[in-house]
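In this view, the complex is presented without one of its protein chains, the others remaining in place.
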Amino acid sequence: MTRFVAGRIGVYTLIAVLLAFFTIPLLWLATAPFTSDPSYEVRLPDFTFENFQMIIEHPYALWSLVNSLVLSIGTAVLVVVLSALAAYALSRVRLPGRDALLYALLLLSSIITGTAAMVPLFQLAIELNLIDSHTGLILILSGGLLPAAIFMIKDFMDTTPKSYEESARVFGASPLQIVAHVVVPLVRPGLATIAVWTVANVWGNFLMPYLLLSDVDKQPAAVIMYTLYTEGGQANLKVLSTFGLLYSIPVVIMYLFVSKKYGFRFHGGIKR
Amino acid sequence: MAAIELKGLTKVYPGGVKALDSLDLSIPDGEFFALLGPSGCGKTTLLRTIAGLETATGGNVVIGDRDVTGVQPGGRDIAMVFQDYALFPHMDVTENISYPLRIKKVAKAQRQAKAGEVGARLGLEQLMDRRPGQLSGGQQQRVALARVMATQAKAFLFDEPLSNLDARLRLEARTFLKKLQRELGVTTVFVTHDQAEALAMADRMAVMEAGHIRQIGTPSEVFQRPANTFVASFIGSTPMNLLDAVVRGDTLEVAGCEVPVPALAAGLLTDGEKIVYGVRPEYMTYTDEPADGSLSGEVIIVENLGASHLVTLEVAGVLVQAVVPEGREPALGDRGHAVPRGDRALAYRDGELVSA
């Protein structure tokens, strides 16, 4: 009995330590934006909102969030449409070399990372005149995310019974009608998952925009955030904390949305 | 309404598996026809080939007076109910039933009127706004039926239409389906692995094994005179007694007992020939008293079938089964005698029925 009690106490102590470990670094983000004179140290905020005023007046902060949004949505649309088309064809039609192709895609998506490919991607962007271009960055990001997206959505489609499509087919629906009337509505949760996954990936991505966008008017929030705390003298903690919070909130909302709607189902490689 | 005609139909899957081996079959207009067989026998492939969901490797499919072998499923003027019903989960019952009409570009008001009419006929009036996920299995099945009825197709194809229902509902649905088919008069082919279902519903049936049709006939023909030992052992809720026998003049020697030659095989057997003697337990009369031409042995198992009992006798090391009416069942260890009905007993030579 005493051993049991000791064990319980041990478990709760460990939980308390873990909670502290995971909470303390985050506290600053929750308090500093609402403190009128924030320092590095976590202090009780005096609940002011004037820091947010500074963000509105800041020349790049709000625009960088718009840039992040443009990049995220653009990439998500491209990735969802292209991966859904490809995954559907790969799931339903025995194309020659299909299994080899899928194997190659899986391999590629895991070995060619931003780190390994930053040098050639930078060169490629220069050659194709894609430096400082949102379109170019969207294409490059999509190319990197597509293999994993195709894989995830194909998994989803493989578990959807074919009888729905066959049924529509017997009633005389054309292939495109089948895709529009039956397939897209059936796999909508899968498409939503891919969209959220892509947005989360691009929203947080630092390396690629840092590498390929030098024009500060075009840089997304990740790069501006880094610039704010590394460049030029004493960092403005009012702007930094408030901006960091604004930049983080969409991710948290998306997470809550996904876990509420689909229950945060476990996808092998949801994040790279 | 149309007849269905299959000529030399062959289906070979990539990799060389022969699912259908040169099948010939004709199903007259308005018939309720069953494709029966164990799993993997090719019955579902046959149905899907008629539908056009599988392309034939050889042979022809003729529906009505049109050869549709090279025609897309949508152009064959048929409608199909899938095993899982394939009701679109994102559409309500009205939209599901009227989907075939939407494809045919029928105006929305007309579509909905038709769906309402067919739905009402199947007792779905109260459910027209529901999604399939909110319906019971039986209701889903009726929606699937309503959807094929809305098509005005020339022939209906049902893939295991009852297998997704629980046992009690299945019996009700069986009666309902048979009545509906009779009223509509549309040629209907259905696939089942359940011999009782095929016997109960079909006008005629084909028993399949390994890509071949082993027998075509009415349920009575197939039940009473199975054309071969495969059909004999597959049909019937209690398996037929299939016993090795030797011809001895006018009688057969079976497990040390003597029984008369089956009426059907009279004059067709030669003395000393080895055959298989087949008789259903239902066609055996059980007595306590020794009788002529009976199979006699010790009662080793008695199984309750409800209104009757299935009695297993051990006759010289061979098991023989007979159905005994309730109240007449023997006790274990009794010595019993089973007398086969001469007009229902059968003789099989090399697995095939011996008959004139």
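Going by the order they are written in, the chains are A and B; count residues from 1 in each one.
Note that in this section contacts are C-beta pairs under 8 Å (C-beta built on N, C-alpha and C of every residue); 3 or more make two chains touch, one makes a residue touch a chain.
In this section, contacts and distances are computed from a predicted model.
Undergrad: UniProt name of the unshown chain, from "Methylamine dehydrogenase (amicyanin)", "Cytochrome c oxidase subunit 3", "Amino acid ABC transporter permease" or "3'-5' exonuclease"?
TA: "Amino acid ABC transporter permease"
Undergrad: Tell me which residue among B:R66, B:R225 or B:R344 touches the hidden chain in the full complex.
TA: In the full complex, the listed residue that touches the missing chain is B:R66.
Undergrad: Touching the absent chain in the whole complex: find that residue among A:L71, A:I178 or A:A195.
TA: The one listed residue touching the chain not shown is A:I178.
Undergrad: Considering the whole complex, not just the chains shown, which residues of chain A touch the missing one?
TA: Residue positions of chain A that touch the missing chain: 11, 14-15, 18-19, 21-29, 32, 39-42, 78, 82-83, 85-86, 88-90, 92-95, 103, 105-124, 139-140, 142-144, 146-147, 150, 162, 165-166, 168-169, 174-175, 178-179, 183, 200, 203-204, 206-207, 211, 221-223, 225-226, 229-230, 240, 244, 247-248, 251-252, 255, 264, 266, 268-269, 271-272.
Rule of thumb we're sticking to: only the chains that are shown with their structure count from here on.
Undergrad: Looking at the complex, which residues from chain A come into contact with chain B?
TA: 161, 163-164, 166-174, 177, 181-182, 185-186, 188
Undergrad: Using the touch definition from the top, list the residues of chain B that touch chain A in their complex.
TA: 51-53, 72-76, 78-80, 82-84, 86, 88-90, 99-100, 102-104, 151
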